[in-house]
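What follows is a single structure, written as C-alpha coordinates, with notes after it.
Note that one protein chain is taken out, while the other chains of the complex remain in position.
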Amino acid sequence: MTYDLMTYDLVVIGGGAAGVAGALSAAQRGLRVALIDSGARLGGQYFRHPAVPPHPATSGLDRFVRQTRALSERAELLLGHQVWSVSREPGGDLTVHCVTTPGDGSGERPVEVRGRRLLLATGAHDRPLPFPGWDLPGVLTAGGAQALLKGNGVVAGQRVVVAGTGPFLLPVAAGLAAAGARVLGVHEANGGLGLARHPVLALAKAGEAASYALSLARHRVPYRPRTAVLAAHGGDRLEAVTVARLDRDWNVLSTRRVACDTLATGYGFTPQTDLGVQLGCDTRRDADGSPVLAVDDRQRTGVPGVWAAGEPTGVGGWRLAELEGRLAGLAAADDAGLAAAGESAAREAGAALPEVLVRRRDRMRAFARALLEAYPVKDGWQGWLRDDTLVCRCEEVPLSRLREAQDLGATDARSIKLLARPGMGWCQGRICGYPVACLAGEEPAPPRRPVVQPITLAALAEDLSAEPPTGGPS
Amino acid sequence: MTFQITIDGRPVPVTPGQTIGAALHAAGVRSWRTTRFGGRPRGLFCGIGVCFDCLVTVNGRPPERACLLEARPGDEVTTS
Partner (left out) sequence: MSDVIVVGAGVVGAACAYYAARAGLDVTVVDRGPVAGGTTGAGEGNVLVSDKEPGPELDLALLSNGLWRELAETRGGFEFEPKGGLVVAETGEIQAQLTGLAGKQGVEHRIVAPTALRELEPHLADGLAGGVFYPQDAQVQPMLAAARLLRHGADSYGHGTVRLRLGVTVTGFIRSGDRVTGVRTDKGDLLGGAVVNAAGTWGGEIAALAGAALPVLPRRGFILVTEPLAEPLIRHKVYTAAYVTNVASDSAALETSAVVEGTQAGTVLIGASRERVGFDRTTSVPVLARLAEQAVALFPALRGVRVIRSYCGFRPYCPDHLPVIGADPRAPGLYHACGHEGAGIGLAPATEHLLAQLLTGREPDLDLHPFRPDRFPEEPR
(Lines give C-alpha, C1' and ligand atoms only; values in the text may rest on other atoms or scores of the structure.)
Protein backbone atom coordinates (compact mmCIF):
# COMPACT_ATOMS: atom_id res chain seq x y z
CA MET A 1 0.00 0.00 0.00
CA THR A 2 1.06 3.60 -0.39
CA TYR A 3 1.57 5.70 2.70
CA ASP A 4 -0.59 8.41 1.21
CA LEU A 5 -1.03 9.98 -2.17
CA MET A 6 1.37 12.80 -1.35
CA THR A 7 4.51 13.20 -3.39
CA TYR A 8 7.07 14.72 -1.05
CA ASP A 9 9.53 17.35 -2.21
CA LEU A 10 12.24 15.42 -0.40
CA VAL A 11 12.39 11.94 1.09
CA VAL A 12 15.27 11.38 3.48
CA ILE A 13 16.43 7.84 4.26
CA GLY A 14 18.22 7.63 7.58
CA GLY A 15 17.54 9.41 10.85
CA GLY A 16 21.05 9.94 12.13
CA ALA A 17 23.10 13.12 12.23
CA ALA A 18 23.11 13.61 8.44
CA GLY A 19 19.49 12.67 7.77
CA VAL A 20 17.97 14.78 10.54
CA ALA A 21 20.10 17.82 9.65
CA GLY A 22 19.20 17.43 5.97
CA ALA A 23 15.51 16.95 6.59
CA LEU A 24 15.35 19.88 8.97
CA SER A 25 17.25 22.25 6.65
CA ALA A 26 14.94 21.39 3.76
CA ALA A 27 11.78 21.56 5.86
CA GLN A 28 12.76 24.95 7.27
CA ARG A 29 13.04 26.18 3.70
CA GLY A 30 9.46 25.10 3.08
CA LEU A 31 9.85 21.71 1.47
CA ARG A 32 7.42 18.90 2.22
CA VAL A 33 9.76 16.33 3.74
CA ALA A 34 9.42 12.71 4.84
CA LEU A 35 12.17 11.04 6.85
CA ILE A 36 12.36 7.25 7.03
CA ASP A 37 14.35 5.28 9.57
CA SER A 38 14.36 1.64 10.58
CA GLY A 39 14.81 2.39 14.26
CA ALA A 40 12.17 3.12 16.86
CA ARG A 41 13.87 6.46 17.62
CA LEU A 42 15.90 8.92 15.62
CA GLY A 43 19.61 9.08 16.31
CA GLY A 44 21.33 6.60 14.05
CA GLN A 45 24.45 5.09 15.55
CA TYR A 46 26.13 8.11 17.10
CA PHE A 47 23.04 9.75 18.65
CA ARG A 48 21.53 6.46 19.76
CA HIS A 49 19.73 6.97 23.05
CA PRO A 50 17.32 4.97 25.19
CA ALA A 51 13.54 5.36 25.17
CA VAL A 52 13.60 6.77 28.68
CA PRO A 53 16.29 9.00 30.21
CA PRO A 54 18.96 9.10 31.51
CA HIS A 55 20.56 9.75 28.14
CA PRO A 56 24.16 8.75 27.52
CA ALA A 57 26.87 11.40 27.82
CA THR A 58 27.07 11.91 24.05
CA SER A 59 28.60 15.14 22.90
CA GLY A 60 26.03 17.08 20.86
CA LEU A 61 23.06 14.92 21.88
CA ASP A 62 21.08 17.74 23.49
CA ARG A 63 21.23 19.76 20.32
CA PHE A 64 20.29 16.72 18.24
CA VAL A 65 17.23 16.08 20.41
CA ARG A 66 16.17 19.71 19.91
CA GLN A 67 16.59 19.26 16.16
CA THR A 68 14.40 16.16 16.19
CA ARG A 69 11.68 18.05 18.06
CA ALA A 70 11.77 20.83 15.50
CA LEU A 71 11.73 18.28 12.72
CA SER A 72 8.75 16.38 14.09
CA GLU A 73 6.69 19.59 13.76
CA ARG A 74 7.73 20.19 10.18
CA ALA A 75 8.14 16.81 8.53
CA GLU A 76 6.59 13.37 8.30
CA LEU A 77 8.62 10.91 10.40
CA LEU A 78 8.32 7.28 9.41
CA LEU A 79 10.12 5.35 12.15
CA GLY A 80 10.30 1.57 12.25
CA HIS A 81 10.27 1.51 8.44
CA GLN A 82 12.88 -0.58 6.67
CA VAL A 83 13.68 0.41 3.12
CA TRP A 84 14.22 -2.56 0.82
CA SER A 85 14.27 -0.87 -2.58
CA VAL A 86 14.13 2.48 -4.34
CA SER A 87 12.82 2.74 -7.86
CA ARG A 88 12.39 5.45 -10.45
CA GLU A 89 8.87 6.15 -11.74
CA PRO A 90 8.36 6.82 -15.43
CA GLY A 91 7.65 10.51 -14.65
CA GLY A 92 10.97 10.87 -12.81
CA ASP A 93 9.72 10.64 -9.22
CA LEU A 94 11.40 8.23 -6.86
CA THR A 95 9.50 5.58 -4.94
CA VAL A 96 10.94 4.32 -1.69
CA HIS A 97 9.70 0.81 -0.93
CA CYS A 98 9.59 0.00 2.78
CA VAL A 99 8.15 -2.56 5.12
CA THR A 100 6.88 -1.94 8.62
CA THR A 101 5.44 -4.17 11.29
CA PRO A 102 2.70 -2.49 13.30
CA GLY A 103 2.43 -3.48 16.95
CA ASP A 104 -1.13 -4.80 16.50
CA GLY A 105 0.06 -8.25 15.40
CA SER A 106 -1.26 -7.81 11.87
CA GLY A 107 2.18 -8.66 10.50
CA GLU A 108 4.56 -6.96 8.13
CA ARG A 109 3.08 -4.68 5.50
CA PRO A 110 4.55 -2.80 2.57
CA VAL A 111 4.66 1.01 2.51
CA GLU A 112 5.61 3.16 -0.44
CA VAL A 113 6.79 6.73 -0.07
CA ARG A 114 7.09 8.87 -3.15
CA GLY A 115 9.32 11.88 -3.57
CA ARG A 116 10.65 14.21 -6.20
CA ARG A 117 14.03 14.18 -4.46
CA LEU A 118 15.88 11.74 -2.29
CA LEU A 119 18.58 12.18 0.33
CA LEU A 120 20.53 9.05 1.19
CA ALA A 121 21.83 9.31 4.75
CA THR A 122 22.12 5.63 5.52
CA GLY A 123 25.23 5.69 7.70
CA ALA A 124 27.79 2.94 8.11
CA HIS A 125 28.32 -0.21 10.10
CA ASP A 126 31.35 -1.76 11.75
CA ARG A 127 33.89 -3.54 9.64
CA PRO A 128 35.07 -6.54 11.65
CA LEU A 129 37.83 -8.88 10.47
CA PRO A 130 37.52 -12.64 10.85
CA PHE A 131 39.81 -14.58 13.18
CA PRO A 132 39.53 -17.98 14.85
CA GLY A 133 36.61 -17.92 17.29
CA TRP A 134 35.18 -14.58 16.15
CA ASP A 135 31.69 -16.09 16.05
CA LEU A 136 31.69 -17.08 19.73
CA PRO A 137 28.93 -15.39 21.73
CA GLY A 138 30.57 -12.63 23.73
CA VAL A 139 32.50 -11.34 20.72
CA LEU A 140 30.77 -8.12 19.66
CA THR A 141 31.59 -5.43 17.18
CA ALA A 142 32.78 -2.23 18.78
CA GLY A 143 29.64 -0.53 17.50
CA GLY A 144 27.53 -3.34 18.93
CA ALA A 145 28.99 -2.81 22.40
CA GLN A 146 28.39 0.92 21.96
CA ALA A 147 24.78 0.37 20.86
CA LEU A 148 24.08 -1.77 23.92
CA LEU A 149 25.36 0.99 26.14
CA LYS A 150 23.90 4.04 24.38
CA GLY A 151 20.58 2.61 23.32
CA ASN A 152 19.83 0.18 26.12
CA GLY A 153 21.95 1.17 29.09
CA VAL A 154 23.51 -2.30 29.08
CA VAL A 155 27.23 -2.74 29.78
CA ALA A 156 28.42 -5.40 27.35
CA GLY A 157 30.44 -7.37 29.91
CA GLN A 158 32.46 -7.38 33.09
CA ARG A 159 35.94 -8.15 31.78
CA VAL A 160 36.17 -6.58 28.37
CA VAL A 161 38.90 -6.44 25.74
CA VAL A 162 38.69 -3.82 22.99
CA ALA A 163 40.61 -4.50 19.77
CA GLY A 164 40.88 -3.39 16.17
CA THR A 165 42.01 -0.21 14.59
CA GLY A 166 40.91 3.38 14.45
CA PRO A 167 39.95 6.21 16.77
CA PHE A 168 36.49 4.73 17.41
CA LEU A 169 38.04 2.19 19.81
CA LEU A 170 38.76 5.02 22.26
CA PRO A 171 35.20 6.22 22.98
CA VAL A 172 34.00 2.61 23.09
CA ALA A 173 36.61 1.69 25.71
CA ALA A 174 36.11 4.92 27.62
CA GLY A 175 32.33 4.45 27.64
CA LEU A 176 32.55 0.86 28.87
CA ALA A 177 35.05 1.79 31.58
CA ALA A 178 32.96 4.71 32.76
CA ALA A 179 29.90 2.45 32.92
CA GLY A 180 31.68 0.06 35.25
CA ALA A 181 33.24 -2.57 33.00
CA ARG A 182 36.80 -3.62 33.67
CA VAL A 183 38.47 -2.85 30.32
CA LEU A 184 41.55 -5.07 30.21
CA GLY A 185 43.14 -3.35 27.25
CA VAL A 186 42.66 -1.41 24.05
CA HIS A 187 44.56 -3.21 21.32
CA GLU A 188 45.25 -0.94 18.37
CA ALA A 189 46.77 -2.88 15.49
CA ASN A 190 48.32 0.22 13.99
CA GLY A 191 50.88 2.54 15.46
CA GLY A 192 48.63 4.00 18.03
CA LEU A 193 47.50 7.45 18.87
CA GLY A 194 49.77 8.38 15.97
CA LEU A 195 47.52 11.39 15.51
CA ALA A 196 50.20 13.80 16.56
CA ARG A 197 52.47 12.60 13.77
CA HIS A 198 50.02 13.68 11.11
CA PRO A 199 50.00 17.45 10.61
CA VAL A 200 46.30 17.70 9.77
CA LEU A 201 45.27 15.34 12.54
CA ALA A 202 47.53 16.88 15.14
CA LEU A 203 45.73 20.20 14.94
CA ALA A 204 42.16 19.09 14.81
CA LYS A 205 41.83 15.91 16.76
CA ALA A 206 44.41 16.22 19.47
CA GLY A 207 41.95 17.66 21.93
CA GLU A 208 39.36 14.94 21.59
CA ALA A 209 41.94 12.13 21.57
CA ALA A 210 43.58 13.59 24.63
CA SER A 211 40.30 13.65 26.53
CA TYR A 212 39.69 9.95 25.77
CA ALA A 213 43.28 9.15 26.70
CA LEU A 214 42.74 10.92 29.99
CA SER A 215 39.56 8.99 30.61
CA LEU A 216 41.28 5.68 29.86
CA ALA A 217 44.15 6.59 32.17
CA ARG A 218 41.71 7.47 34.94
CA HIS A 219 40.19 3.97 34.69
CA ARG A 220 43.66 2.38 34.37
CA VAL A 221 42.89 1.02 30.91
CA PRO A 222 46.10 0.12 29.07
CA TYR A 223 46.29 1.35 25.47
CA ARG A 224 48.55 -0.97 23.46
CA PRO A 225 49.57 0.03 19.94
CA ARG A 226 50.76 -2.67 17.50
CA THR A 227 48.77 -5.38 19.25
CA ALA A 228 45.66 -7.28 18.23
CA VAL A 229 43.31 -10.06 19.24
CA LEU A 230 44.25 -13.06 17.10
CA ALA A 231 41.81 -15.64 18.40
CA ALA A 232 38.85 -16.03 20.73
CA HIS A 233 38.47 -19.08 22.93
CA GLY A 234 35.60 -20.70 24.78
CA GLY A 235 32.99 -23.43 24.65
CA ASP A 236 29.61 -21.86 24.02
CA ARG A 237 30.72 -18.36 25.07
CA LEU A 238 33.87 -16.30 25.14
CA GLU A 239 36.29 -17.17 27.95
CA ALA A 240 39.64 -15.82 26.74
CA VAL A 241 41.39 -14.21 23.81
CA THR A 242 44.88 -14.53 22.37
CA VAL A 243 46.53 -11.14 22.17
CA ALA A 244 49.53 -10.69 19.90
CA ARG A 245 52.24 -8.13 19.41
CA LEU A 246 52.42 -7.21 15.73
CA ASP A 247 54.96 -5.80 13.34
CA ARG A 248 54.09 -2.91 11.01
CA ASP A 249 52.36 -5.24 8.56
CA TRP A 250 50.41 -7.01 11.29
CA ASN A 251 52.47 -10.17 11.28
CA VAL A 252 52.58 -11.83 14.68
CA LEU A 253 55.65 -11.34 16.86
CA SER A 254 54.50 -12.95 20.12
CA THR A 255 51.27 -13.96 21.83
CA ARG A 256 49.69 -14.20 25.26
CA ARG A 257 46.32 -15.29 26.58
CA VAL A 258 43.92 -12.98 28.38
CA ALA A 259 40.85 -14.23 30.25
CA CYS A 260 37.75 -12.12 29.49
CA ASP A 261 34.01 -12.46 28.97
CA THR A 262 33.57 -9.86 26.21
CA LEU A 263 35.50 -8.64 23.20
CA ALA A 264 34.55 -5.48 21.31
CA THR A 265 36.26 -5.40 17.93
CA GLY A 266 36.23 -3.31 14.78
CA TYR A 267 38.60 -2.40 11.98
CA GLY A 268 36.96 0.70 10.65
CA PHE A 269 33.55 1.05 9.02
CA THR A 270 31.68 0.01 5.91
CA PRO A 271 29.51 2.81 4.47
CA GLN A 272 26.00 1.67 3.57
CA THR A 273 25.81 2.51 -0.10
CA ASP A 274 23.51 -0.20 -1.42
CA LEU A 275 20.49 2.02 -2.13
CA GLY A 276 22.67 4.45 -4.06
CA VAL A 277 24.23 1.63 -6.04
CA GLN A 278 20.72 0.33 -6.75
CA LEU A 279 19.83 3.73 -8.21
CA GLY A 280 22.93 3.76 -10.38
CA CYS A 281 24.91 6.36 -8.45
CA ASP A 282 28.60 6.46 -9.28
CA THR A 283 30.97 5.30 -6.60
CA ARG A 284 34.56 6.17 -5.82
CA ARG A 285 37.22 4.56 -3.64
CA ASP A 286 37.68 6.15 -0.26
CA ALA A 287 41.16 6.34 1.24
CA ASP A 288 40.68 2.88 2.78
CA GLY A 289 39.46 1.28 -0.46
CA SER A 290 35.78 1.29 0.54
CA PRO A 291 33.39 2.06 -2.28
CA VAL A 292 31.49 5.25 -1.39
CA LEU A 293 28.95 7.33 -3.27
CA ALA A 294 30.57 10.02 -5.38
CA VAL A 295 29.02 13.46 -4.73
CA ASP A 296 29.76 16.94 -5.99
CA ASP A 297 30.26 19.94 -3.73
CA ARG A 298 26.47 20.25 -3.39
CA GLN A 299 26.22 16.62 -2.12
CA ARG A 300 24.57 15.62 -5.40
CA THR A 301 25.17 12.13 -6.71
CA GLY A 302 25.33 11.80 -10.47
CA VAL A 303 21.74 10.53 -10.54
CA PRO A 304 19.19 13.34 -10.98
CA GLY A 305 17.27 14.13 -7.82
CA VAL A 306 19.46 12.02 -5.54
CA TRP A 307 21.66 13.55 -2.82
CA ALA A 308 23.85 11.73 -0.30
CA ALA A 309 25.31 12.84 3.01
CA GLY A 310 27.31 11.38 5.86
CA GLU A 311 29.11 8.06 5.89
CA PRO A 312 27.81 6.77 2.51
CA THR A 313 29.94 9.48 0.89
CA GLY A 314 32.96 8.55 3.02
CA VAL A 315 33.35 7.78 6.70
CA GLY A 316 34.00 10.95 8.63
CA GLY A 317 32.04 10.97 11.88
CA TRP A 318 28.91 12.73 13.04
CA ARG A 319 30.09 16.34 12.79
CA LEU A 320 30.95 15.99 9.13
CA ALA A 321 27.78 14.00 8.55
CA GLU A 322 25.66 16.75 10.05
CA LEU A 323 27.34 19.41 7.91
CA GLU A 324 26.87 17.37 4.77
CA GLY A 325 23.26 16.77 5.70
CA ARG A 326 22.65 20.50 6.13
CA LEU A 327 24.28 21.28 2.80
CA ALA A 328 22.30 18.55 1.06
CA GLY A 329 19.06 19.83 2.58
CA LEU A 330 19.83 23.39 1.45
CA ALA A 331 20.85 22.22 -2.01
CA ALA A 332 17.65 20.19 -2.35
CA ALA A 333 15.61 23.21 -1.24
CA ASP A 334 17.35 25.40 -3.83
CA ASP A 335 16.64 22.77 -6.43
CA ALA A 336 12.95 22.75 -5.51
CA GLY A 337 12.77 26.54 -5.65
CA LEU A 338 14.44 26.73 -9.04
CA ALA A 339 12.29 23.90 -10.36
CA ALA A 340 9.18 25.77 -9.27
CA ALA A 341 10.47 28.88 -11.03
CA GLY A 342 11.18 26.88 -14.16
CA GLU A 343 14.85 27.79 -14.06
CA SER A 344 16.28 24.60 -15.44
CA ALA A 345 19.70 26.01 -16.37
CA ALA A 346 20.19 27.55 -12.93
CA ARG A 347 18.97 24.30 -11.47
CA GLU A 348 21.75 22.39 -13.11
CA ALA A 349 24.39 24.73 -11.66
CA GLY A 350 22.66 25.20 -8.31
CA ALA A 351 22.50 28.35 -6.19
CA ALA A 352 25.42 29.27 -3.99
CA LEU A 353 25.61 27.47 -0.67
CA PRO A 354 26.76 29.22 2.52
CA GLU A 355 30.50 29.58 2.17
CA VAL A 356 31.12 29.05 5.86
CA LEU A 357 29.49 25.59 5.76
CA VAL A 358 31.22 24.59 2.55
CA ARG A 359 34.65 25.50 3.89
CA ARG A 360 34.12 23.66 7.15
CA ARG A 361 32.90 20.57 5.33
CA ASP A 362 35.92 20.55 3.05
CA ARG A 363 38.28 20.92 5.99
CA MET A 364 36.61 18.08 7.86
CA ARG A 365 36.58 15.94 4.75
CA ALA A 366 40.35 16.33 4.44
CA PHE A 367 40.69 15.47 8.10
CA ALA A 368 38.53 12.35 7.68
CA ARG A 369 40.68 11.23 4.81
CA ALA A 370 43.86 11.69 6.81
CA LEU A 371 42.31 9.69 9.64
CA LEU A 372 41.53 6.78 7.31
CA GLU A 373 45.09 6.87 6.04
CA ALA A 374 46.44 6.80 9.58
CA TYR A 375 44.54 3.60 10.43
CA PRO A 376 44.81 1.25 7.45
CA VAL A 377 44.00 -2.47 7.45
CA LYS A 378 47.24 -4.34 6.74
CA ASP A 379 47.33 -7.70 4.96
CA GLY A 380 48.97 -9.44 7.91
CA TRP A 381 45.53 -10.25 9.36
CA GLN A 382 45.07 -12.92 6.69
CA GLY A 383 47.80 -14.88 8.42
CA TRP A 384 45.71 -15.03 11.60
CA LEU A 385 43.15 -17.31 9.93
CA ARG A 386 43.22 -21.09 10.05
CA ASP A 387 41.73 -23.38 7.42
CA ASP A 388 38.64 -23.94 9.55
CA THR A 389 38.12 -20.28 10.48
CA LEU A 390 34.69 -19.15 9.33
CA VAL A 391 34.94 -16.23 6.95
CA CYS A 392 31.19 -16.05 6.28
CA ARG A 393 29.22 -16.38 9.50
CA CYS A 394 25.77 -16.72 7.89
CA GLU A 395 26.58 -19.58 5.54
CA GLU A 396 29.36 -20.92 7.80
CA VAL A 397 31.99 -20.89 5.07
CA PRO A 398 35.51 -21.59 6.33
CA LEU A 399 38.67 -20.28 4.71
CA SER A 400 39.38 -23.72 3.22
CA ARG A 401 36.21 -23.58 1.12
CA LEU A 402 37.18 -20.17 -0.25
CA ARG A 403 40.57 -21.54 -1.24
CA GLU A 404 38.87 -24.57 -2.83
CA ALA A 405 36.66 -22.25 -4.90
CA GLN A 406 39.70 -20.29 -6.06
CA ASP A 407 41.35 -23.56 -7.00
CA LEU A 408 38.26 -24.42 -9.08
CA GLY A 409 38.56 -21.26 -11.17
CA ALA A 410 36.93 -18.56 -9.06
CA THR A 411 39.19 -15.65 -9.93
CA ASP A 412 37.28 -12.88 -8.19
CA ALA A 413 35.16 -12.28 -5.10
CA ARG A 414 31.90 -12.66 -7.01
CA SER A 415 32.73 -16.08 -8.37
CA ILE A 416 34.07 -17.18 -4.98
CA LYS A 417 30.62 -16.25 -3.68
CA LEU A 418 28.89 -18.23 -6.43
CA LEU A 419 30.97 -21.34 -5.79
CA ALA A 420 31.43 -21.31 -2.01
CA ARG A 421 28.46 -19.18 -0.84
CA PRO A 422 30.15 -16.50 1.32
CA GLY A 423 27.83 -13.51 1.30
CA MET A 424 24.79 -15.46 0.13
CA GLY A 425 23.19 -15.63 3.55
CA TRP A 426 21.11 -13.38 5.73
CA CYS A 427 23.52 -10.43 5.89
CA GLN A 428 24.19 -10.51 2.13
CA GLY A 429 27.91 -10.00 2.58
CA ARG A 430 27.70 -6.92 4.76
CA ILE A 431 30.00 -8.59 7.28
CA CYS A 432 32.11 -10.92 5.12
CA GLY A 433 32.19 -8.85 1.93
CA TYR A 434 35.27 -6.90 2.95
CA PRO A 435 37.39 -9.86 4.13
CA VAL A 436 36.35 -11.99 1.15
CA ALA A 437 37.40 -9.21 -1.23
CA CYS A 438 40.75 -8.91 0.58
CA LEU A 439 41.27 -12.67 0.43
CA ALA A 440 40.46 -12.58 -3.29
CA GLY A 441 43.12 -9.92 -3.68
CA GLU A 442 40.79 -7.11 -4.72
CA GLU A 443 39.16 -4.02 -3.27
CA PRO A 444 35.53 -4.49 -2.22
CA ALA A 445 33.05 -3.97 -5.06
CA PRO A 446 30.07 -1.62 -4.66
CA PRO A 447 27.37 -3.77 -3.06
CA ARG A 448 24.72 -5.01 -5.47
CA ARG A 449 21.67 -5.81 -3.37
CA PRO A 450 18.37 -5.63 -5.25
CA VAL A 451 16.58 -6.54 -2.00
CA VAL A 452 18.31 -4.39 0.60
CA GLN A 453 16.30 -5.63 3.59
CA PRO A 454 14.46 -8.93 4.01
CA ILE A 455 10.79 -8.72 3.10
CA THR A 456 8.13 -11.36 3.57
CA LEU A 457 6.68 -12.81 0.41
CA ALA A 458 3.25 -11.66 1.59
CA ALA A 459 4.38 -8.04 1.89
CA LEU A 460 6.23 -8.18 -1.41
CA ALA A 461 3.17 -9.65 -3.12
CA GLU A 462 1.04 -6.81 -1.75
CA ASP A 463 3.33 -4.10 -3.04
CA LEU A 464 0.93 -1.71 -4.77
CA SER A 465 3.06 -1.33 -7.83
CA ALA A 466 2.68 -5.04 -8.53
CA GLU A 467 1.25 -4.11 -11.88
CA PRO A 468 3.24 -5.23 -14.89
CA PRO A 469 4.86 -2.38 -16.78
CA THR A 470 3.88 -3.89 -20.12
CA GLY A 471 1.66 -6.68 -21.34
CA GLY A 472 1.01 -9.65 -19.11
CA PRO A 473 0.92 -13.40 -19.15
CA SER A 474 -1.29 -14.80 -21.83
CA MET B 1 9.77 0.34 36.37
CA THR B 2 10.94 -2.93 34.83
CA PHE B 3 8.82 -5.68 33.34
CA GLN B 4 9.45 -9.31 32.46
CA ILE B 5 9.87 -11.47 29.44
CA THR B 6 10.82 -15.13 29.46
CA ILE B 7 13.37 -17.27 27.69
CA ASP B 8 12.35 -20.93 27.61
CA GLY B 9 10.13 -20.16 30.60
CA ARG B 10 12.83 -18.45 32.72
CA PRO B 11 12.11 -14.81 33.61
CA VAL B 12 14.31 -12.02 32.28
CA PRO B 13 13.91 -8.42 33.52
CA VAL B 14 13.54 -5.62 30.96
CA THR B 15 13.84 -1.86 31.25
CA PRO B 16 11.19 -0.25 29.00
CA GLY B 17 12.58 0.51 25.58
CA GLN B 18 15.23 -2.20 25.68
CA THR B 19 15.54 -4.61 22.81
CA ILE B 20 15.06 -8.34 23.35
CA GLY B 21 18.75 -8.80 22.55
CA ALA B 22 19.90 -6.20 25.08
CA ALA B 23 17.67 -7.63 27.82
CA LEU B 24 18.91 -11.17 27.23
CA HIS B 25 22.55 -10.03 27.06
CA ALA B 26 22.17 -8.02 30.25
CA ALA B 27 20.74 -11.08 31.99
CA GLY B 28 23.86 -13.02 31.09
CA VAL B 29 22.25 -14.95 28.23
CA ARG B 30 24.79 -14.79 25.46
CA SER B 31 23.21 -17.06 22.82
CA TRP B 32 19.68 -18.02 21.81
CA ARG B 33 20.02 -19.97 18.63
CA THR B 34 22.39 -22.39 16.93
CA THR B 35 23.53 -22.35 13.31
CA ARG B 36 21.98 -24.74 10.83
CA PHE B 37 25.12 -26.52 9.67
CA GLY B 38 27.60 -26.47 12.55
CA GLY B 39 25.17 -26.08 15.46
CA ARG B 40 27.23 -23.10 16.66
CA PRO B 41 25.73 -20.87 19.37
CA ARG B 42 24.86 -17.33 18.30
CA GLY B 43 23.76 -14.16 20.06
CA LEU B 44 24.51 -10.47 19.58
CA PHE B 45 27.37 -9.55 17.28
CA CYS B 46 26.90 -6.32 15.32
CA GLY B 47 24.13 -5.11 17.60
CA ILE B 48 22.67 -2.76 14.98
CA GLY B 49 20.65 -4.99 12.66
CA VAL B 50 23.28 -5.73 10.04
CA CYS B 51 24.65 -9.23 10.69
CA PHE B 52 21.47 -11.22 11.52
CA ASP B 53 23.42 -13.39 13.97
CA CYS B 54 20.98 -12.56 16.76
CA LEU B 55 17.85 -13.95 15.07
CA VAL B 56 15.40 -14.88 17.79
CA THR B 57 12.05 -16.63 17.99
CA VAL B 58 9.54 -14.54 19.94
CA ASN B 59 5.98 -15.71 20.63
CA GLY B 60 6.38 -18.40 17.98
CA ARG B 61 6.76 -15.92 15.12
CA PRO B 62 9.34 -16.33 12.35
CA PRO B 63 12.84 -15.33 13.51
CA GLU B 64 13.53 -11.63 13.96
CA ARG B 65 16.64 -9.61 14.82
CA ALA B 66 16.86 -9.47 18.61
CA CYS B 67 19.00 -6.33 18.47
CA LEU B 68 16.22 -4.36 16.74
CA LEU B 69 13.13 -5.85 18.32
CA GLU B 70 11.87 -3.90 21.30
CA ALA B 71 10.76 -6.18 24.14
CA ARG B 72 7.12 -6.10 25.21
CA PRO B 73 5.80 -7.31 28.55
CA GLY B 74 5.21 -11.06 28.49
CA ASP B 75 7.20 -11.79 25.32
CA GLU B 76 8.16 -15.45 25.22
CA VAL B 77 11.54 -16.26 23.70
CA THR B 78 12.14 -19.86 22.72
CA THR B 79 15.50 -21.28 21.75
CA SER B 80 14.62 -24.60 20.16
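As written, the chain order gives the labels A and B, with residue 1 at the start of each chain.
We adopt the following convention: contacts are C-beta pairs under 8 Å (C-beta built on N, C-alpha and C of every residue); 3 or more make two chains touch, one makes a residue touch a chain.
What you see is a predicted model, and the numbers here were worked out from it, not measured in a lab.
Chemist: Among the options A:85, A:122, A:146 or A:165, which residue touches the chain absent from this view?
Modeler: Checking each option in A:85, A:122, A:146 or A:165, the one touching the absent chain turns out to be A:85.
Chemist: To test your reading of the contact rule: which positions on chain A touch the chain that is missing from view?
Modeler: Residues 85, 87, 95, 97, 107, 278, 280, 395, 405, 408-412, 414-415, 418-419, 421, 424-426, 428, 449-451, 454-458, 460-463, 465-474 of chain A touch the chain that is not shown.
Chemist: Counting contacts across the full complex, list the positions on chain B that touch the omitted chain.
Modeler: Contact residues on chain B toward the absent chain are 36, 62-63.
As a working rule, only the chains that are shown with their structure count from here on.
Chemist: Taking each chain's centre as the mean of its CA atoms, how far is chain A from chain B in angstrom?
Modeler: Roughly 23 Å separates the two chain centres.
Chemist: For a test of understanding, state which residues of chain B touch chain A in their complex under the given definition.
Modeler: Residue list for chain B touching chain A: 1, 15-19, 22-23, 25-26, 30-31, 35-38, 40-53, 55, 62, 67-68, 70, 72.
Chemist: Using the touch definition from the top, list the residues of chain A that touch chain B in their complex.
Modeler: Within the complex, chain A contacts chain B at residues 38-40, 45, 50-52, 103, 125-126, 128, 135-141, 143-148, 151-154, 156, 236-238, 393-394, 396, 425-427, 430-431, 456.
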